[in-house]
Structure formats: structure tokens, C-alpha cells
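The structure that follows is given in the form of C-alpha cells.
Every protein chain of the complex appears in place save one, which is left out.
Note that the chains are named A and B in the order they appear, and that numbering of residues resets to 1 at the start of each chain.
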Amino acid sequence: MKTVSFDTLVIGGGASGMAAALAVAEEGWKVAIVEREESLGGILHQCIHNGFGLHYFKEELSGPEYAERFSEMVESSNISVYLNMTIMDIVKEGDGLTAFGLSMDPGMVRFKVRTVVFANGCRERNRGNIGIPGTRPSGVFTAGLAQRLVNLEGLVPGKECVIVGSGDIGLIMARRMSWIGAHVKAVVEIQPNPAGLTRNIVQCLNDFDIPLYLSHVVGNIKGKDRVEGVDVIPLENGIQQRDKMFSIDCDTLLLAVGLVPDNELARKIGVALNQETGGPVVDSTLMTGIEGVFACGNLLHVHDLVDFVTEESFRCGTFVSGFLKGKRPEKQYKTNPGKNVKYIVPNHYERIRENRFYMRTLIVKNNALLSVKVKGTEIYSKKLRHIQPSEMIQFSLTEEDFKLIKEEGPMEVSIE
Amino acid sequence: MKKELICIACPLGCRLTARWLNEETIDITGNKCPRGEEYGKEEVIDPKRVVTATVRLKSTSIKRLPVMTKGTVPKDKIAELLNRLYTIELSAPVLRGEVVMDMPDEGVQVLSSRTVRR
Partner (left out) sequence: MKENIFDVAIIGGGVAGAAIARKLSSYDCTVSLLEKECDVSFGVSKANSGIIHGGFHHGPGYLKSRLEVQGNRMFDQLEEELHFPFKRCGIVVAAFSEEEMKTVQQLYRNGEANKIVGLELCNRARILELEPKLNRDVVGGLYAPAGGIIEPYRFVFSLVESAVKNGVQLRTEFEVVTAERTNGYYDIRSSTGDKILSKWVINAAGLFADRVSAVFKAEEFRIIPRKGEEFLLGRNCSSRPNHVIFPVPGAVSKGILVIPTVEGTTMIGPTAREQESKDDFSTTEENLNQVFSSARRLIPSLSQREIITSFAGLRPALKSGDFYIGISGKRPNFVQVAGIQSPGLTAVPAIAEYVKDLLKKDGLVLTEKIDYDPAIPDQPRIRYADNNEIDSLVKKNPAFGRVVCRCESVSEAEIVAAVRNGHTTLDGVKFYTRAQMGKCQGGFCTDRIVKIISRETGMDIVSITKRGRGTYLARNKIGDFEVKDENSIV
């Protein structure tokens, strides 16, 4: 078995892995990226729509363009890229880590490394996860799989389509299906509010007169061989109103019902996971509970925009470099989600440098107030024009800020 | 005549109403800021969209080339544009940003959004 040594092994060559690897390599460390697919870019390749890069490149790019700009940076760096390779296992050995990557050529490769960055993204929740009853015909796709079949394979999954979930992925797929000549008959959303951006509601649904059923669920899938229709049930105060159930005939059902970090490998090596994000619990430097193992991007928590993934992963790479230089967080305090907050990442902070926080709320509100308290004293607050669970909220506290803050201890973040 | 719209200039999503006072003058209400008025007027007079799609590609690595219009396209030209894109076939190599289709009469250009070497 071939053995190679690196300072850092980055698992996943998507937006997150590329940024993390670039940041580590920039400091002169020896870095490898292991990517399952045949090119760098990850899920961006199938996201052919525009809307990427507004924050990072100040331009509106498509997914493949965004990916390519980064893969060109990786190519011109001295990062070693292993394509068509899957990491099968990681073990702790001495004060380093050993990972096993499998590819057709040269077979199994043993990576002896000092640090590992998990940047292998997320996966889609599926029918089994949300338990839609009914028959099990062909024609039920997760939205991402359908997107791959359409945008990478040039296939039309079906002619008459119903979509479950009004998050951006569901909305983008509604437009894509319409733009390949299929008829999207409805988007069904369990929540009382649309989960996606208003821009996407307008341009992906309203442009095509696609009805959006809020507070509705698909309660039954019909059809023996291929999907023949679905039963849609309205909810009132969260309770299914079966007497008001109606049917929609369709041959295709797309499920855009959420993403979860793809943490099987992380879990296998004993990384502790956060119940709310599904990703690893990390310290203020995005390091997991296992020394030298870091996490960023959608594997850490699911982001709304790739630009934020890039930003977080660059930061992660900087922390990895710091770790390699022997830097360890000195005094960390917990970050706790308070009222109306679903989660906050990272799960710890330090007072000696800038800390950037990503979080999600549980509520929909205009003119909300974010408040950070330490030991009951408010140390920071921020006005938010509009908040909803599907939109990530971020804020930063710098070293300068902390100089003015006397209170030391766990911080609680709440939203009113 | 009047038309209901949702403003997409920012995440607030104001419900706008556009009213034609006469042939030329349109009045926008419901907006909370000037950007809303601007968006509303353009959306009723000359709605435009960026269009993305894929085109058949002869290549050893990928089957479909992702493409995007340069700037926006009048909404009523989108169907025609897509139907034309779906009939063409390109061959690698293709560079990112390369023009893959031109509709000069409409002032529309479609660009490759990926580089495919072979």
C-alpha cells in the first residue's frame, strides 16, 4: 500500500475544502485534498443557476464558474489533489492521524498527516427521513438527485411534477423543471412561510404561475410502477385536516426537504456531534473534540450561501495553520443558543481575537433584535431588519470589542 | 389596469401594487424604499431575467455544458432562447466565458460558464 505524508489532509474538494486547503497551503504547509468526484468543485457543478459569488467576488456567477475560479487557484498552488478517491477510514496514530483513501489508481493510499479537515459537505434528507406514507413507485427523487439528472445528464425526470419544500433548492428546481419543458403543478410547504428567498419565490414560482401551498403536507404517494399522484393535506395549527385533503395528478415528486451534514466518517472516528446542526461540536478554532481534526462548510452546519462557506473555510484553514505552528486556544468559553435561537456556531469563543459567529433563528420577524449576554449582562446587540429560520444570521466580535467587555464567561445569544 | 408584485430588491419582500395612471405613467405603492419603486416600474414595463441552461457537448468528460446569458434577457424571449439552445451541440474544448450562441436581433449572448478541455 502506498504511503504519503502531509501536514494537512482536507476531505472534500468542494467550495469548503478548496478554501480551507488554500488557506493552509498559503502558510507554507504541505496539503492534500481528497475528492470523490473526477474534478474539484463538489455540488457547485450541478448548480448551474446564477447567484453565487456576490459577497466574495462581488459578481453574480453560476455554480460552475464559482467552482472553476477556485479550482484554478488550487491548480496554481502547490496543493496535492487526489481525484476519484474516497476516504474509507481514519485512525489516530501517535500524535498524528492516518487516513485511508481508495481510488482505482493507485488503489489504497495511506495518508500520514498531522491534521485533518472535514469539508465533505452535506446530504439531502429523503422520503424515509420525513416518512411520507403510500406506495413505493419510481419517480420520487430528492431535488439534488433530480438536479444532477437534469443538469449533468441532460435528462427530464418527468413531465408533471410536484415539489415538496419551498427552500431555495426546491424553488430553483421548480424553475429548472419549467425551463426543460416540464410542468410543475405545485410546491408544497409544511411551514406557514416560504423557506426560500423572496427573489426565488418571484422568479422561480410566480414567473411560471406555480401554486405554493403553505401549511400543507404530502400525506400519501400513489401509483404502482411510476408515481401517479399525491394527496395533499392542509395543516391547521399543526394538525392535518384530512377532510380538506385534495389530490394532484403527477408523474414525479421532488423532495427538497432539507440538508444534513454528511458526518458518517466523522462520527465513525468518534467526533461528538451537535444535535441541532448535525455537524461536529467545535471549539473557537473550528476544531472538533478530536485534537487536530477540524470541520468547516456544510459539514459543520448547512449554509445558505456558498460565499459564507468559503469565508468560514478560509478561516478554518487559518486555524489549522495556527495549530500546526503549535497555537492552542488558551481560554475558551461556550456559546449557548438562547431565546429563539436554533443554533450558534462555533460552540466556543475566545476573547483574544476576532470571533465570527453563524447562527439560525427559530422565528420569522421584521425588526428583530439580536442580543449577546455574558453572565446576564448584554455585551453586544444588533438590529436585524428581517429574520427567518432559513436565513443564516452572522455577527463578529473583535479583540477590540473584548477589550471593552469586562464580563468573562459563557455567552448566551438570543433574539427578540 | 393594476398589477400585484412582490419586491425582490431586498429580503423584506414588500407587496407592491403597480397602477397605470395613463399610457406612460405608472404609480407604484406598497414599497418601503425608493429601490422598490424602481424595481416595480421595470418589472411591469420590461421584465428581464438572467437565464441559465445546459447545452449538449461532445466531450470525454462531461455531457452537458452549463451556459448563462450575458446580462438579462426580456422575459418573453426566454422560451425561444431555451428551445434554440436545446437544439445545438458543441464540441470540447470550450472556455469559460466563450460565446456559445448569439441572438443579435434581441441583443442576447449566451456564454459558457465552464471550461472543458477535452
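Throughout what follows, a residue touches a chain if its C-beta (ideal position, glycine included) is under 8 Å from a C-beta of that chain, and two chains touch if they have at least 3 such contacts.
Predicted, not measured: the structure shown is a model, and the values here were computed from it.
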Checklist entry - Among the chains present, which touch the one that was left out? => result A, B
Checklist entry - Which one, A:Ser138, A:Gln191, A:Thr318 or A:Asn336, makes contact with the chain that was left out? => result A:Ser138
Checklist entry - Which residue, A:Arg226, A:Lys244, A:Lys327 or A:Lys375, contacts the hidden chain when the whole complex is considered? => result A:Arg226
Checklist outcome for this item: Sole touch to the unshown chain from A:Glu60, A:Glu75, A:Glu93 or A:Glu153: residue A:Glu153
Item to check | Positions on chain A where the hidden chain makes contact | outcome: 1, 36, 84, 86, 88-89, 100, 102-105, 107-108, 110, 123-124, 126-129, 131, 133-138, 142, 144-145, 148-150, 152-159, 178-183, 207-209, 219-220, 224-226, 264, 267-268
Checklist entry - So that we can see where the missing chain sits, which residues of chain B does it touch? => result 54, 56, 64, 75-76, 78-80, 82-83, 86-87
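Note that in this section only the chains that are shown with their structure count from here on.
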Item to check | Contact set on chain A toward chain B in their complex | outcome: 38-39, 45, 48-50, 60-65, 68, 150-154, 179, 197-199, 201-203, 206-207, 366, 385-386, 391
Checklist outcome for this item: Within the complex, chain A is touched by chain B residues 5-8, 10-13, 49-54, 56, 61-64, 66-68, 75, 78, 82, 96, 113-115
